[in-house]
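Heads up, one of the protein chains got dropped from this complex, but the rest are sitting where they should.
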């Protein structure tokens, strides 16, 4: 199966898909229609069901698995799924809901093991103990949450996977620039987005919580680091302050949410790797939907850029994996 | 005594003054000179001592009281004190150091009483208890610190005095717009700048601390509110989150240090009153140094504006008080 | 009656309402529909009448009173009235058009009396005479016009009511900061938006006039003050220049229409109080439509912010009054 | 004589010059020095007189004519005159002060005649009468004032000369784009900077007046056009409003002082020609001081650009005329 | 014939028109409709054909000539043609397709002759030879291309016509400011937009090419000038560098595509004339569609300004010519 996210304009689709969200609207002729976002493990796509019946409305709800058939069209520069036929999957269909959920290419166990290895490499005891404590406190959510509500790594275990990719890059950076303090860098990477566990409502149908709206994940995490360090009797340690600063400054400038810019090397590297990994994730997904020699749909999270796929780029391997990275689950 | 801050260009001065800071420089002829900031309770002024001797350097140090005589000149649009003669005050001079320290027009006791009254008016028990606890924890510094290192209310008890002025305005605002929640507004005002107690190094020769440089007073206070609320078992209360938001948003926009804008009425009013009281303090001080019918020196904290003093403005009352506000100490 | 502006999503409505504006559109099925803005004295709401007949078009015109029944829905984050049934009110319906017009909570007489009192307090004869002359020249429009076409205080006598609220706040400010010149401040407040009487087309269906489009209310008022002062032989008085400056600078910065920033205290205070009163009016109206514990619709005039209503905010009193302020008409 | 403004770095000077301004400073060795701006009719240059005596201070005052000898040096990218010898000119020196004043290349009579011709070409009676009345009211100052305090056309009759150059360009533009309304365009050009007659203090030692500081020349002129039109009973004419708009919008955007952008063709052309003529004046003067194949000093009024003079540019003709334009006085 | 671009809201139309583009859409009732852009030599207008049949879809294609009848309406502030009846033109209709194509008012021969004359006036041999070579290399496209895909001079020979207008203005500028180097100025004007021949896909249905998207016309032309100069053995000539700089800087600032601002007079004039000619073209077209005393539709390319047409502007001559300029073809 190719994956719904990677079909290109004009292609025909007949796939089992999971309904992610449904919104009811009224057309200008007064009749109701449904805007259905359909997903499989490759990503999601929007579709419209015009002139829907009350039966349709009760059938096609968030979480339902359907068999849909139709064509990929382009609407205002974005792909849309024009449904020709749709029906609920039933017991005769050999499809499992869990197979349609978008998830990181590494299992939770693999991610946990990888991050734990990096944790072992942290030598400074204050940094090690604090990071370990925070990771333990939020263990379950940390390995399940997406990294963002919609922009990048928005899939099951997206946050932990994003952290893993950044840690691997960090290791390469530290090798090239040996004066880098790996303790700070690894811990900063592990903690930088942990505030999202309180900012976002959950793993699916992710929205912003009240603390998310009023404080944002950065301030939430400043508070959280302070509290846990306080409980461990380490509130006055410089290391705690440095980690709080790394979280505070990782968006680099005030307009993007960081009241302070990075003020030491490791904070700067954290920002650069966060930015690079997010961009690689976004770009790879956009390019996968684009034919060689063509421009992608406009990508809002990249300042509305439309990306070019070189005409000599090989197109064959796309379907084999939904993920850009080589860090894959071998277990 | 007129007050060193309120002399105008061309006036002659002969006053006891306290040395606030001294910096040694080397002139382009290779000789040393001292840049001395002199103060009395009205404010401060910069002066230069050219061709200083080693004796001068050991005499004129921060904290020394001197008798200086000279003229007020204008240098690059700012007043400067051109010293003709200067000597250390000795036991024969009837001047006390404490009389030369710039301080709020209300005593610490009066400020404490006033703020305590407002605290009593807070009815919501979570807000009341949390605000009271934070005030108690930082009691001594809260009533001694300036409100800023250099921009506004930079004098003994400046922070508490700034809070008092804002509370009085808040009462008037709440009377005019009755849907305002006074509990949130009063508590937000009391707490909004409390993070400065950790951001700034102290009451005199104020500089930025390491937490001040790496986090800033806003993030410091988010952390502090969180910790104290946690210790009181109120971490999950919505009121705590709202107070954290008020602190977070009180500079209104990211460029000025607030990652979130005010998201409810009381947060917005807090921002407006903070801004207005700071501006009134800055403007009044600039106008005091200006003759009717003339423009003031440029004021950096007001986007470098040069303020006009109307020609029909009365000039007589300036000397009577160094302070703009009617809230004066009657005790 | 609750007031159409204060219904929340999901509530049922059956009320007499006044048609404010009607626009005819063509749906994508080629059929006509009407976009009707309905109002009562609490505010207004948009509704759609799909598949309208020629008879509907001739019945439902601006100024007609109707009895409408339906539900409040949310469309793109804003409330909309989904009409189920609608009919013209006739002589059997006990409803008066004047009861459905949105107006200030104070009568014109009360507003006039209040402003006249402040005018009496102005001691400077140039300021007093000029302000009185301008007020007299535009007397009728001044007490009837809204303060803006759509953003804030957009109701009958909105401009005069906005001025009254600002004058009351100004009195409190002047009490706290006694060096403020009340003559300038009161006169500046009375005159600051008077140019809107020429910028806007009228009390209802308010649009921009040719002078409004080509000059704007600020430049219109610079011209108007100059002309009237000239006719009174006071053209060369500094007071006239200061009042012109207060009008010129009251939007504070070039992007918002003020080529000069406020250059004296009273001009700065005028700007702050104008801003605060407008924001309070906008915020109060947005919060009234929002349930405790929820976020309001996005408010364009507040940089698209969505405001939070604390969950412990009382909701009961909203219906009693459509106005945020305590300045109410006791006559 | 070459003209002091057109000497290049390294050249030797021995010329009669007029002292434009003198400022006294104190060097870091405590000794006084004078900063003297020297001018002739080509422009001006800054010089320093180190270690000046009291006699120097009383001799070298604004308005004095001196014979100075020295070298042109470059200081922070700008030319400076390093004085070797300087003395007051006396009766034996055959030099007249009037020959050293920088002035337009056309006499006042020639400028008046030229502008009067354009005035005759205006056919619309409202525009003609109003422009004529305003020109008559300010006749003397209009033909003597500079166009700006320091940026461009800052010489005797600079304003009128700037207007003449723009009128000639306007004629060419109108020929190419025949739908342009010449009445509006010519009148707009004549009036656009007339407010500077009240904004600036006078022809020499030009500074900003109180109306200049508080309103600026644009708002001053809105007021002035309104008043004169009112006195002529034409206050309600659309033509008056259009001319006020042209003045209001001629700086094009709010940051540069125009609250409204140009809203009709003639207002747009006025802006473009004003901008082009000012830039040509500034650029020509900067290039005159620069050798072919080199870059000029940085020009603040051109966003600090440093201009290149092509190496194949002829250098010989510079001395013949201090002015860029072909509009020269043949009388 | 009036020209489809110059009809005003409310007017009735019955004209032969050429279909420029057709887009198929699906209405919210599920039925197809066509968005047809119709043109004649005056310009173009959008129309909708609701409920189109398969026959309609095969008839009304890009390039077809139709006879359409209907009314001009206003939709979101822009004119739209509401079609009542439409049919394909056949052999009985006396209309030629070439008469419906929008083109410059000068023939290709006339444009060529005019530009060749200016080329003769260039005296510097390097500039002359290089400009001539580039013009010869791209001769056919240069005289056929539009000056932009949609913003200004978007018609047959639009680029060459834009160049001609600029050359005529340049001649007037050079006369007024005699130090201008006409060789550089004329050559810069001829070459400034030549990169558009590679940036845009062609004369009709103009879109961006791959080099257009990845480099843009400015960088394309830097490359092209370099290559041709290299082939002519003039790569190291300063003149070549100056012409490359003129192309590079003609959009004036980085945000608009020029990494360097104009650094000599001729580069600055090139920018100003380019800007003025484009604006005149855009403004004249917008005003032609507007009645005297009214505001035009909003013009995106002018920062969304809505232009005013003075009420005393004559309306009669509009129909006679679709072009703003006096440079018309007399041959």
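By written order: A, B, C, D and E. Residues from 1 in each chain.
Everything that follows uses one rule, which is that a contact is a pair of C-beta atoms (placed from the backbone, for glycine too) under 8 Å apart; a residue touches a chain by one contact, two chains touch by 3 or more.
Everything quoted here is computed from the prediction, not taken from an experiment.
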Exercise. Which of the chains on display does the removed chain touch in the whole complex?
Worked result: A, B, D, E
Exercise. In the full complex, which of B:107, B:213 or B:253 touches the chain missing from this view?
Worked result: B:213
For this session: Could you tell me which of A:9, A:141, A:275 or A:297 touches the chain that is not displayed?
Result: A:275
Seminar exercise, completed: Against the hidden chain, chain D presents residues 27-29, 31, 33, 50-51, 295, 308
Exercise. In the full complex, which residues of chain B touch the absent chain?
Worked result: 27-30, 210, 213-214
Exercise. In the whole complex, what residues of chain A lie against the chain that is missing from view?
Worked result: 124, 165, 168-169, 172-173, 175-179, 181, 184, 238-239, 242, 261, 263-265, 268-269, 272, 275-276, 279-280, 283-284, 287, 303, 305-313, 324-327
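Criterion: only the chains that are shown with their structure count from here on.
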For this session: Enumerate, in label order, the chains that touch chain B and chain C alike.
Result: A, D
Exercise. What chains touch chain A and also chain D?
Worked result: B, C, E
Seminar exercise, completed: Note: chain E sits from chain D at a C-alpha centroid distance in Å of 38
For this session: Report the inter-chain centroid distance for chain B and chain D in whole angstrom, where each centroid is the mean of the CA atoms.
Result: 45
For this session: Would you please write down the residue numbers of chain E that are in contact with two or more other chains?
Result: 27-29, 308
For this session: Pick one for the touching-chains graph, please: line, ring, star, complete, other.
Result: other
For this session: For this structure, give each pair of chains that are touching.
Result: A-B, A-C, A-E, B-C, B-D, C-D, C-E, D-E
